[in-house]
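For this view, one protein chain was removed and the others were kept in their places.
Going by the order they are written in, the chains are A and B; count residues from 1 in each one.
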Amino acid sequence: MGEKNVLVVRHLKKQIGAKQILKDVSFQAGLGELLAITGANGAGKTTLLRIIAGLSRKSGGEVIWNGGNIGYIAHQPMLYGSLSVQENLAFFAEMYGTMSQRRVQELLELVDLWLYRLEPAAVLSRGMQQRLAIARALMIAPALLLYDEPFTSLDADGRAVLRRVLAEYRPRTVQLVITHEPQHFGELGYREIRLKDGRVVEGGDRSA
Amino acid sequence: MKDALKSPSFWILTLIMLINISVIVYYAPVEKTMGIVQKVFYFHVASAWVGLLALAVVFAASVYYLWKRADRASVLALASAEIGTVFITCTLLTGPLWAYPIWNTWWTWDPRLTTTLVLWFMYLAYIALHGGDGTEARKRLAAVYGIICFVNVPLVFFSTRWWRSIHPVVISSEGMGLTPKMRAAMFVSLAVFSLLYVHLLAIRMRAISLQQRVKHLKAELFA
Partner (left out) sequence: MPSFVRKAWLIYCKDLREEFRTTDHLLSTLVFGTMLVFVFSFALQLVEAAPEAIFPAVLWVSIVFMAILALQRSFAKEKDSGALDALLLAAGDRSILFYAKFLYSLTVLLLLEVIVVPLLWVFMGAAGTTVHMPLFVAAVFLGSWGLAAVGTLLNGITVQLPGARLLFPILAFPLFVPLLIGAVLCTQGALVGETRAVLGWLYLLAAFDLVFTIVPLLLFDYVLEG
């Protein structure tokens, strides 16, 4: 069951020790949707994203995703410092079997890093590393994109690049973005999911 | 401590322990060649047995924890490891008391002695890893290590036994030649020590649970 390319989260729970991080989270997101996940620090936003990505174990409920690869852009850039910009992309693309040299060039041009392709990732600035992390997530031909506070470490140019990516990938992906400042989306339309104390208090899927 | 004095199980266990000691002292005969020192063996073997039993409990509780994520299982595993360490320490201390007059040496690399020592080190490592502070990662990782340790014990035992059997056997710990009365005293001792283990386990589990609860409450208070 589960439609293709629709993300369904139903009654998701996460407990660590005696602490309930997520109590009951339900929502759905279909192709072309852009969801802003908001909420105070410690509301469980990152935990939610990690469970959807498959990096954390859930304690209850379900996550249904029948689409393709999942691109995950975390708070940290998650790069290999001693490998070059290009090698970082190529390694992950080969792991997913989506390697193509033309694509590497396209994406590096999209995030304005083509000039730096031979530099080790460690020498890039924080903002450039973040842009590389975005390119890496796009490199694997994702159908679901998860962003964890992508705007914070980006400057104005970087944020413009990210808006371009969000718009360009919108038709073929489902996108979830954790953010404190949805105003960065500019004129992009979005749906808000506000988390509070491990529950959805705004938006979400009320019918479930 | 006051609570312990009030609990009936404490007094029952004290009584049983006194009976066990009188059985060892008065009922079990004095061994002909080794003399009175042989009586330490009723404590020695019983604590070694509890040490091994405790590791089996650590293993079972660890498997159960990874399967069901029940916090109780993790607490049980930690308590069992701590008590196992105490009993293995007793084994390691009582052994030389007997070995020095009989074998004329405090220590020898016999398979059993080596395995017991490695077991002791594994317990210490397990406790260091578990840490007892109740974070999810430590519980999970300690459970994995508890399982690996259990798998390792037969490897240690067989490798040391094999090593000793290829080399000339200097001292053999076989041939204890127990009389029926001695055997009876041994079984009484094993049973009493197992009861003592269960009793200590219950106390320690409660203490660890309370400790972890206090920690959680403090964390919530300061959050």
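Keep in mind that, in the parts below, a contact is a pair of C-beta atoms (placed from the backbone, for glycine too) under 8 Å apart; a residue touches a chain by one contact, two chains touch by 3 or more.
These numbers were taken from a predicted model, which means no experiment stands behind them.
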item	value
From B:Ala128, B:Ala191 or B:Ala207, residue that would touch the chain that is not displayed	B:Ala128
Residue touching the undisplayed chain, where the options are B:Ile148, B:Ala202 or B:Ala219	B:Ile148
Contacting the left-out chain in the complete assembly, out of A:Gly44, A:Pro77, A:Pro150 or A:Gly198	A:Pro77
Residues belonging to chain A that touch the chain removed from view	50, 53-57, 70, 72, 74, 76-83, 87, 91-92, 94-96, 120, 136, 140
Chain B residues that touch the omitted chain in the full complex	66, 114, 118, 121-122, 124-125, 128-129, 137-138, 140-141, 143-145, 147-149, 151-152, 155-156, 158-160, 162-163, 166
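The criterion applied here is as follows: only the chains that are shown with their structure count from here on.
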item	value
CA centroid of chain A to CA centroid of chain B, Å	50
Of all residues in chain A, those that touch chain B in their complex	16-19, 42, 59
Contact footprint of chain A on chain B as seen in their complex	69, 71, 134-136, 212-213, 216, 223
